[in-house]
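On to chain A.
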Amino acid sequence: MRPLLLLLWLLLAGPVLARDLASIRAAGVLRVGVNPNFPPMSSYGPGGRLQGFDVAVAGELARRLGLGLELVPTEAASRVPFLVSGRIDLSLGALTITPERRALIDFSVPLHSEAMGVITTDRLPVARWQQLNRADITLVNMRGNQSVAVLAEKLPRPQRLLVDGNADTIRAIAQGRADALVENVDFFIGFTRNYPDVRWRVLPDPIFTAWCGIGLPKGQEPLRAAVDAALIAMHRDGTVNRLWQAAYGAAMTVKVQPDQYRRVGASGPAGYRLDWRPVLAQLPYLAGGAAISLLIAVVAFAAGSVLGLAAALARLGGPGWAARTAGAYVAIITNTPALVQIFLLYYALPQAGIRLPGLVAVMLGLSLNAGGYLADILRAGIQSVRASELEAAAVLGLSRADTLRHVMLPHIIRTVYRPLANFFIVLVLGSSMAALFGVEELTGRAINISTANLRTIETFAVTGLLYIGLTLLASGLLALAGRRLLRVRA
Partner candidate 1 sequence: MAHIDIVDLVAGYGGSTILNGVSFSAGRGEVVALIGPSGSGKSTVLRVAIGLTPASGGTISIDGTPVDYARPAAVAALRRRMGIVFQQYNLFQNMTVIDNLVLAPVRTLGVPPAQAAARAHDLLARVGLADKAGSYPDQLSGGQQQRVAIARALAMQPDILLLDEVTAALDPERVGEVLETIRALADTGITMLIVSHEMGFVREIASQVVMMDAGRVVETGPPAAMFDAPTQPRTAAFMKAILRH
Partner candidate 2 sequence: MSAFFSTDTAAFLAGALGRTLWMTIIGCTLGLLLGAGLALLRRTQLRALAPLRLLALLHVEGFRRVPFLVILMFVLFFVQAVAPDLSLLGIATLAVTLTASAYLAEIVGAGLDAVPRPQVESAQVLGLSWWDRLVRVVLPQAWGVILPPAAAFMVMFVKDTALASQLGVVELAFSAKILVNKGVSPLLGYGAVLLLYAGISWPLGRAARLLEKRLGAHRHR
C-alpha cells in the first residue's frame, strides 16, 4: 500500500530534489558516487577502504571545496538515477559525456579521456580493430557502458556477451567465452594480471576517444561552477595527471587539453518525470525475453523432475549408498542459494576445463536446484500411498502394473500436482537469475533497456507486470490441465 501511495505522490509532486551547494555546505559533507569494483579507478583495498584514481580525485575535490567526503558505492546502472534523486551529489566512475545522459544530468568539464581500444589474446589473429567485424567473433561488453552503443555502430557483426562487472569482461576472455573486449584499455588492462597464463594483446590503434566528466544533478549551477573551478585548477597544476600516473602506473593515453576547460552551458529542465513511452516501445523485445524465461523454466522443470524422481526413489527404496548420496544431494541443494550454485558452475568449472555458456550454466544450475526440491515433493507424494490400500490391492490379486496405475498413481498425482504447479512458478521467477550470467531473458532485457533509456522505475514496473502476467498464464494453464487431464484441483 505504502509504495502505491509513494508512487502516487511521485506522480503528482515530482521527486525529491538534489541538494544544492548551500545545503551541501551546511551539511559539510560532499557525497560522491564511485564504482567499488573498478580498479584502478576505485576498489576496496586493505582494511576494506576504497582506493584508486576516482577516490583520490574525490578527496582532492572535497578538500579544495572545503568539504568532508562521503564515498557512496554505485553500480554502472545506478549512478545516473542516484544523481537524479540526489542520493549522491557527484558521480565519478568514468562517466562518459553523452547527449542521452545530458538529458538527465549535467557534466563538469572533462576529467579524463577514454581511448577505446581492443584487448584480446594471441588466440585471435587480427592486427587492426576493423578486422573484428566478423560474425564468428564474440565481443564481451559491460552492461551500462557507453561502449555497447558505440560497438553496435562501428562493429555490428560480432556476437556480443553482456556481463555485469569490469572483472567479468576479462575473465570471460580468459575462460574463452569471448574473444575480445572493445573498451577503454586503460581501465581494463589491469584485470589481465589475474590471468598470467593467458597471452594478452592490445591492438595498437584506438577506435575513438571519448571524454569522461564528473556527473552532477541538473539545475545545480552554483555546485557545477564550484566543481568546474576546482577541476580546472587541478588540471592546470597537474594534479589530475599526477593522480592518474599514481593509480595506473602510466600516463593517460590521451590527455585533456586546455581548450577543453571551456564550460558547457546547462541543458534542459531539472528533475525526473515518469515517462512510460520508452519502455512501452520496447514491449515486443521484452515479450521475446519472456519467452526465453519460460524456456529456461520448462527445461529446468523437465530435467529437475527426472533428477528429483531418481533421488526420491533412491531415498525411499534404493541401496544404502544411493539413499545417502541422494540425501546429501537434496540437503546441499535445498540449503544453499541457487545463485551461488550457478556461480560455481559458471566460474569454477572452467578451472577444471569445462566452460559453460551462460544460458547452459543457468539451465544446468536451475535443473540441479529443481531436482533437489522436486525430490522432496515427489517423495511426499509416493509416501502418501497408504499401506492399507496396497494390502487391499494385493488381496484382490491386482498385478504390480495395475496396482501402480490404479492405486498408487492417483494418490501420488493428487498429492504432488499442486506443489509441482507452484514450483513451476518458482522456477519461472528463478529464471530471472539468468540475467546475471549474460542471458538476455526478460530480466536481462529489462536491465539492458533501463541502462540505455535510464527509465529504471518505469522499466522495472512494466517488467514486474509482465512477470505477473506470465505466471498467471502459467498457473491458469496448469490448473486447467490438472482438471481436464488428471482430474485434480490445482
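The rule is simple: contacts are C-beta pairs under 8 Å (C-beta built on N, C-alpha and C of every residue); 3 or more make two chains touch, one makes a residue touch a chain; residues count from 1.
Selection rule: all candidates are chains of the complex that A comes from, given by their letters.
The structure presented is a predicted model; accordingly, all values stated were derived computationally and were not measured.
Enquirer: For chain A, choose the touching candidate in this complex from 1 or 2.
Expert: Looking at every copy, the candidate touching chain A is 2.
Enquirer: Please give the residue numbers of chain A that touch candidate 2 in the complex, ascending.
Expert: 1, 3-4, 6-7, 9-10, 15-16, 36-37, 44, 46-48, 73-75, 78, 81-82, 84-87, 164-165, 167, 194, 272, 331-332, 334-341, 343-344, 347-348, 350-351, 425, 429-433, 435-436, 443, 446-447, 450, 456-457, 460-461, 463-464, 467-468, 471-472
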